[in-house]
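Complex shown without one protein chain; remaining protein chains in place.
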Amino acid sequence: MTKDISRFPVVGLENLPTDLADRIATIAEKSGFVPNVFLAMAHRPDELRAFMDYHDALMEKPGGLTKAEREMIVVATSAANDCQYCVVAHGAILRIRAKNPLIADQVAVNWRKADLTPREAAMLRYALKVALRAQEIEPADHSALAEAGFTQDEIWDIGAITAFFGLSNRIVNMATIRPNDEFYSLGRNLPIKD
Amino acid sequence: MTKDISRFPVVGLENLPTDLADRIATIAEKSGFVPNVFLAMAHRPDELRAFMDYHDALMEKPGGLTKAEREMIVVATSAANDCQYCVVAHGAILRIRAKNPLIADQVAVNWRKADLTPREAAMLRYALKVALRAQEIEPADHSALAEAGFTQDEIWDIGAITAFFGLSNRIVNMATIRPNDEFYSLGRNLPIKD
Amino acid sequence: MTKDISRFPVVGLENLPTDLADRIATIAEKSGFVPNVFLAMAHRPDELRAFMDYHDALMEKPGGLTKAEREMIVVATSAANDCQYCVVAHGAILRIRAKNPLIADQVAVNWRKADLTPREAAMLRYALKVALRAQEIEPADHSALAEAGFTQDEIWDIGAITAFFGLSNRIVNMATIRPNDEFYSLGRNLPIKD
Amino acid sequence: MTKDISRFPVVGLENLPTDLADRIATIAEKSGFVPNVFLAMAHRPDELRAFMDYHDALMEKPGGLTKAEREMIVVATSAANDCQYCVVAHGAILRIRAKNPLIADQVAVNWRKADLTPREAAMLRYALKVALRAQEIEPADHSALAEAGFTQDEIWDIGAITAFFGLSNRIVNMATIRPNDEFYSLGRNLPIKD
Amino acid sequence: MTKDISRFPVVGLENLPTDLADRIATIAEKSGFVPNVFLAMAHRPDELRAFMDYHDALMEKPGGLTKAEREMIVVATSAANDCQYCVVAHGAILRIRAKNPLIADQVAVNWRKADLTPREAAMLRYALKVALRAQEIEPADHSALAEAGFTQDEIWDIGAITAFFGLSNRIVNMATIRPNDEFYSLGRNLPIKD
Partner (left out) sequence: MTKDISRFPVVGLENLPTDLADRIATIAEKSGFVPNVFLAMAHRPDELRAFMDYHDALMEKPGGLTKAEREMIVVATSAANDCQYCVVAHGAILRIRAKNPLIADQVAVNWRKADLTPREAAMLRYALKVALRAQEIEPADHSALAEAGFTQDEIWDIGAITAFFGLSNRIVNMATIRPNDEFYSLGRNLPIKD
């Protein structure tokens, strides 16, 4: 039994290039703690910077999918990849973004049985296919999303977020990056939706 | 979006044979609510009775595996079967039995990355094999458990609990039985173990 | 090469609680021998009793699926789980119930190529999904059964029988329970149907 | 429900080239009936001739594996490919060659639970790997067979028989070739081995 | 690192029966080298003869599928079986037959993304199902091919070519038969199609 953050070297913020240290400090201020994934990737500052840029380009991009929809994709596909860090950390963010204390666990265990709108279900069906069988994607998959009301741009969002967290999931599983204890309980006391 | 408890008919306790109604009332008294699985199986009282008997024979049996170990098996194998009800409900029980607010989510997402003792890891490795590839079980699997300190009787426990919840998982997924909202937050405020 | 009945302790009828001993004696009288599964589970009388109760609740229940249909489900799903005991033992019962000496082998090897009515094919398609991918069951699966003429109650039967024998298959494979020699040839001399 | 022999055209012996008609007549004389596979492949005489030549080169070859071992490979790998014709037809031949009325069903459902010598188990383990994951074969697989006493020549036999029946299994499943009713009961009344 | 042609004994043409030696010499004359697969199978002359006969019956048969279509099936299904020899050797032949220097690599990596006509795509979809899941073939698969314009005879061709190369793929992977260096570059300088 171990509580190591990672199987690879862990670097403190004080040893990071200033731009990264500042950026992570800002995140830490908001959430109240430094998410372990940053400390675990910090021994590779260039990769970490690109990782954060890619993350923000997808997850902070104005317009398109809602923030809650994006987190829902992260949780569903990270669960398919058995990625403990991403399911726990983004599960917390999903609860908060969706203002729904139940949705993260539902989506993580079996999205088909979650409280989803048809739009959300179509979104996750596609995301899971990108995560697990992207090679089999065919025009019919895109038509199904168009029928569910998604624009071309939003379809790209779904696939690209899935692809990016597929990268993240593999890094986490390779390095056994441990989710911060704080994530587990975040957003659990929100009122339950009718 | 629906909050139905099951795709099949739901029967209230008042319409159940007395022995079952009493038994479930006792459970409800302890937990503060009637777990939905009983209401969802109540339209088949004979099956429900056998289900409860089998459950208790395995989960209440004196000696052998600890209560926490048994729940850990349920959570890990139910997660492998994507069973929302069992992961959420038994995740709650596992947190309480193990006095550990993090362990259920860890085990549900990826037991290989959970805070486990070597004994627990050996136990779950076997349980997952029974759940997913029981036909491939060979003497080496039993030797590995013996080396990890399990008795023959405890090996049977691991496999039988896995098999029983494999039944439960399939019923739940067939009927889309919905976990009670209460389960999600139970045991989440326990102190975190060092 | 071994002819042990089980990897776990085997208990004779004389050491069983009377209710179980009597019940099994009645079965033995009908079939002419004591099916090994009872002897292999007898070291756990409470589990065995619940197992027999559950079995009878599903397989002896009046109305609904025919006896032959129920056995067909058992054979097809047990074959998918590579369960030697269940395929051999219930294959024998299926031949007798269906008065068809060929059907058990056909269904065990590849139900898609068996002599089935469209109703039977729809039934087995669903049963196999419950056995192997219950988490993916969606409303369309139930609609397909409704179109094939199955009532809600019969759909539950199909799924519940599959789930129960999924339990049985896992116990058998865990314990390597050996089918009685007698089962192999039972019902093989029935006249072949046109 | 149909009793067609094949989804493709079926040609009678009288319309076959003489060499093939004679060859099949000899087989029919021995077994008492014309195995359907010949009638189902007869619309392609050149393929049928090569098929029979390849079959005989592997299955009638003097020396090396025993006849019973060869049939055991056929049954085990055809079962893995869910090939009804081959499991039923070669199951019959296996019972006769092995003088064992139980072995075919045992091997077809789960070779790991069959009454096998360690040599036979090693043989089937390799055969199944060739059938299902030949691309993953590594030197260690061949060493394991050498340790179990197989010569290089016999290793080729195991793999080549598996490969040939992999062809056969696919043709049968493509064309839904129906096993003759006679095969099901052949060899079932042999005395059971101790 | 080794450049052995096979893990099994390799026999030179001079030690082959005359009919085989002559036949292979003719092939070698056309291609400019002796394809290794013949040398690797030559220690089993009867099997090699049947192999060549079966090959020619399918691949040289007049009428039906074009030569390029047949090679396309070989490349796509051999890629699905991870067969280095067949993908490299028949990739070369496909480039030449199709007068297209790109098509072999496209089909080998992902036929869904290759420059295919709808007829070719339907053909490969079926071929892949025969290669990987022949047991699940259903009437709908044949109807889809009929709608795409294939005759019954051509459907047999697709399936039989797939089945035959499934045999070949397994032999190659079992024996680690090495493709001749010459195959890699054959047909790569053809003009690219618009």
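In order of appearance the chains are A, B, C, D and E, and numbering begins at 1 in each one.
Criterion: a residue touches a chain if its C-beta (ideal position, glycine included) is under 8 Å from a C-beta of that chain, and two chains touch if they have at least 3 such contacts.
Model, not experiment: these values are computed from the prediction.
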Would you list the chains present here that the left-out chain is in contact with? A, B, D, E
Touching the absent chain when the full complex is considered, from E:S31, E:Q106 or E:Q152: E:Q106
Looking at A:L13, A:V34, A:A160 or A:L190, which residue reaches the missing chain? A:A160
Touching residue (missing chain; options B:S6, B:T77 or B:N110): B:N110
Out of E:N36, E:T77 or E:T176, point to the residue that touches the absent chain in the complete complex. E:T176
So that we can see where the missing chain sits, which residues of subunit E does it touch? 1-3, 79, 82-84, 87-88, 91, 101-102, 105-106, 108-110, 113-117, 173, 176, 178, 181, 184-185, 188-189, 192, 194
Residue by residue, what part of subunit B touches the chain that was omitted? 110, 112
May I ask you to list the residues on subunit A that touch the chain which is not drawn? 7-9, 43-44, 46-47, 49-51, 53-54, 56-58, 61, 81-83, 130-131, 134-135, 137, 139, 142, 152, 156, 159-160, 162-164, 166-171, 173-176
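Quick note on the criterion: only the chains that are shown with their structure count from here on.
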Quick check on subunit C against subunit D: do more than half of the interface residue numbers occur in both copies, making it same, or fewer, making it different? same
CA centre of subunit B versus CA centre of subunit C: separation in Å? 24
Inter-chain centre distance, subunit A versus subunit B - centres from mean C-alpha coordinates, in Å: 28
Contacts with two or more other chains occur in subunit E at residues 135, 137
Quick check of your reading of the touch definition: is the inter-chain graph here a line, ring, star, complete or other? other
Dump the list of chain pairs that touch, please. A-B, A-C, A-E, B-C, B-D, C-D, C-E, D-E
